[in-house]
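Only one structure is covered here, and it is reproduced in the block below.
All protein chains of the complex are present and in place, except for one that has been dropped.
Showing subunit A:
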Amino acid sequence: MKKSMRYIKRTLLFLTAITCLLTGFTPETTHAFTPQVIQKGATGDDVIELQSRLQYIGFYNGPIDGVFSWRTYWALRNFQYENKLKVDGLAGFTTKKKLADQTKFDYGWVHKQIRKGNKFTTYGGVPKEKQVKKSKGKTGAGAKAAPAKQGAKGKSAKPGAKAAVKVRTPKQGSNIPDGYSQNDINLMANAVYGESRGEKYIGQVAVAAVIINRVENSEFPNTVSGVIFEPGAFTAVADGQIYLTPNEKAKKAVMDALNGWDPTGEALYYFNPDTATSGWIWTRPQIKKIGKHIYTK
């Protein structure tokens, strides 16, 4: 009799312990990933969560920038290996669930740090205050980057984690085509916008492609800035239109050209037949006309 009483007591204790554990965890897992399968090369909030969670259990020690880069990839594979999951570097349903079960993720806190431009980590067991290195700027530059409209929305809501969910977090990092830098992209976008903002999209990709063709050609300077600022090479450089602020369309055109699209058929020159001043340019073998420009070898 006594024995069975003890047995029942034990089971009860055990059960309560389990329920405690379960209930203790459930609030943390309410915010866990969207249903997408996250793979290398992806960007966005799910990647931020993935990196934070992997860091929580010490698999990832890189920056939490929302770019599924190589470091994130190896961290995820190590996690899969340690947990006897299929090691494929894909964050699918089982992997995400296993990860969410083992880690905590404070969405509001993480995104607040990113918006403030703070450097931070999310290691488990370390007090949050110790994981943040505040940025030196008066207000985080990241917060400035968020549109003002959304800032106003945030004000009316209660301050804290829940309110932050609505505010878009500014981008921390991005994928850049191999061999180029963000500054190359900006510079090219300026040149493309200054040279051809009246052109259709395809005409802008074409101008960007000519810049890249020149960089790769032995008869021209071998850097983006060298090609663009070669005196007399582009009219937008000569008359200062290159310093206008480019729009999104020009930036997209540059990205397409950097990713390998070349509508010009490997052209090295182009000119506007209505305004061309140099007679020499007419002697170049012509490839095709896109918009107002004739593209030549």
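Methods note: a contact is a pair of C-beta atoms (placed from the backbone, for glycine too) under 8 Å apart; a residue touches a chain by one contact, two chains touch by 3 or more; residues count from 1.
Convention: contacts and distances are computed from a predicted model.
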What does the UniProt entry say the missing chain is called, choosing from "Germination protein YpeB", "Glycerol-3-phosphate dehydrogenase [NAD(P)+]", "Ferredoxin reductase" or "Permease IIC component"? "Germination protein YpeB"
Considering the complete complex, of A:82, A:101 or A:266, the missing chain is touched by A:266
Please give every residue of subunit A in contact with the chain that is not shown. 36-44, 61-63, 65-71, 73-74, 77, 90, 117, 135, 141-142, 145, 170-178, 181-182, 200-202, 205, 216-222, 226, 230-234, 238, 252, 255-256, 259-263, 265-266, 277-278, 280, 284-289, 296-297
